[in-house]
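A protein chain is absent from this complex, but the other protein chains hold their places.
All chains are identified by letter, namely A and B, in their written order; residue positions are counted from 1 within each chain.
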Amino acid sequence: MIRGFRSIHPFVLFVYYVYIITSLMLYQHPFFLLTALCLVVYVHVLLDRGEQLKRWIWMLVLMSIFIFILTPFFNRRGNHVLFYLFDNPVMLEAVIQGVMIALTLMCILAVFITFNIVMTSDKFLFIVSKWFPKWGMLIMLSMRFVPLLRKRLQDIEQVQQVKGVSLRQGTVRQRAKNGMLLMQILLTFSLEESIQSGDSMTARGYGLQKRSKYHPYEMTHRDWALGFVMTVFFGIILYGWWLEDGVLALLPALEPIWLSGREWFFYAIWFMFIGIPIFVEGREVLKWKYYQQKM
Amino acid sequence: MISLVIIIFICLIGFPLINVKYYLLLSIVIMVASFLPFVVRFSKQQITSRELVMLAILGAIAAVSRVPFASIPSVQPTTFVIIVAAIVLGPQSGFVIGVTAAIVSNLFLGQGPWTPWQMYAWGMIGLFAGIMRNTWVMRSKVGKCTFGFVVGFLFGWFMNLWIVVGVIQEINWKTIILYNSTSFYFDLAHALSNVFFLLLFSKTWIKILERFKQKYGLFE
């Protein structure tokens, strides 16, 4: 049984991810972004004890460091010179911007990794099929063929290796050529076989009329409520961005990094908005504990 | 006709947006507007089961084609497969195969912010290869290879844009060039491998696809 954040209706999930990615791109403030990063990491811990995050962490960190170092090179505007590197001034503003860009990147990538955990391919395809049925069918077919083609490719590789077409020996040119020869067999072979797939679809009445769609997911009250709440939050966040409360002004003058006044309100909303998965997961844990106590 | 309306529409919204420097929004509007018509057109296209399966197989082959080249860094013939398929099956199908290849390979390797950009890039490569299939560009070997080379770089540059536009949000030539120079060797490898594959294999692959298309009377 799937529980918690994963069990939310795919539509609501999808909308949430659109909201959160947009928000992360709009809000450029180290304080906000750092909070977001912490929350997203915690979501990872709740979802799968950070297993997936661990697999990607090096790419994440390397890309962020890379961006962080690169930013001061193309950004020379600012009022505070920190030091000179090869006769080029390195600005405080540029460094702050580098931090923000690196944080944004990390947040977005980390959020996408949760997306891959939560939005499994069947949920993703459910949404696609709902809006674009034919595209959904095409992608599902393609997804089904990928493992089949891989297996065939492996067979082809072994048969051809005995014949002397090897991927392991030879120059790069020769290996690339051999690889392509294998793909060529795979193409001819699979096209020929695909006729039967098409026929089996036709035999079961595909294409005669508009298809119906099996709905494995149901919109519950919880899903509606959640959708409503996140939309309200997102609206407020957009408004905050319009007011430039979630954006750290670097020019013409550097704004103090510490939050002040109205910004605290938006910070609270931001915190709750990014923390929605934590809330959903936590609620499940509490419910479960309560249930066990009652037993 | 519809696309003309859309282009005018983009200009009307686009120019004010450039002034305000909402590059992200602008690029999304442009992408969606130039992408959606073909998406919708496929949805409305009359197509048999066999044809649909053929598109799916080609999309899957483009996605799987990375596997035998795992030992050779940044060489993968996905772009080649899309171009060749588009030459035989035309712009609309080329577009569909490109988009499918992007979605499918990302569904297996993990989605990221690059997914929509990749869909767009490969979709457009398929579209343009298909549009030019009856011109000298796609007829001659030199033309095909040039197309493959140019497209290899454009693809890389376009994929850099998601970071520039989505994350850095500072759009000027300096930034773009800086980013493109960091990925120069990857893009070069992509471009050269496209040329290599097109030079050696495009003839056979086109023949295989043509033969199959005719044998079963598909896409007529």
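Basically, contacts are C-beta pairs under 8 Å (C-beta built on N, C-alpha and C of every residue); 3 or more make two chains touch, one makes a residue touch a chain.
Going forward, contacts and distances are computed from a predicted model.
For the chain of the complex excluded from view, the name given in UniProt is "ATP-binding cassette domain-containing protein" [choices: "Cytochrome-c oxidase", "ATP-binding cassette domain-containing protein", "Integral membrane transport protein" or "Succinate dehydrogenase iron-sulfur subunit"].
The missing chain, though absent from the display, is touched by one residue of A:A102, A:M119 or A:M143; that residue is A:M143. The chain omitted from view is touched by exactly one of A:W58, A:Y84 or A:Y214, namely A:Y214. The omitted chain makes contact with just one of the residues A:S7, A:T22, A:Q52 or A:Q161: A:Q161.
Residue positions on chain A in contact with the hidden chain: 121-122, 140-141, 143-144, 147-148, 151-152, 155-156, 158-165, 181, 184-185, 188-189, 192-194, 196-197, 199-215, in rising order.
The rule is simple: only the chains that are shown with their structure count from here on.
Chain A and chain B have Cα centroids separated by 21 Å. Within the complex formed with chain B, the residues of chain A that make contact are 21, 25, 28, 67, 70-71, 73-75, 101, 104-105, 108-109, 112-113, 115-116, 119, 121, 124, 132-135, 137-139, 141-143, 145-146, 149-150, 153, 157, 167-168, 172-173, 175-180, 182-184, 186-188, 190-192, 194-195, 197-199, 201-202, 206-207.
Taken together, the chain B residues at the contact with chain A in this complex read 24, 39, 42-43, 45, 47-57, 59-61, 63-65, 67-69, 71-72, 75, 77, 81, 96, 100, 103-104, 107-108, 110-113, 163, 166-170, 172, 174-175, 178, 182, 193, 196-197, 200-201, 204-205, 208-209, 212, 216.
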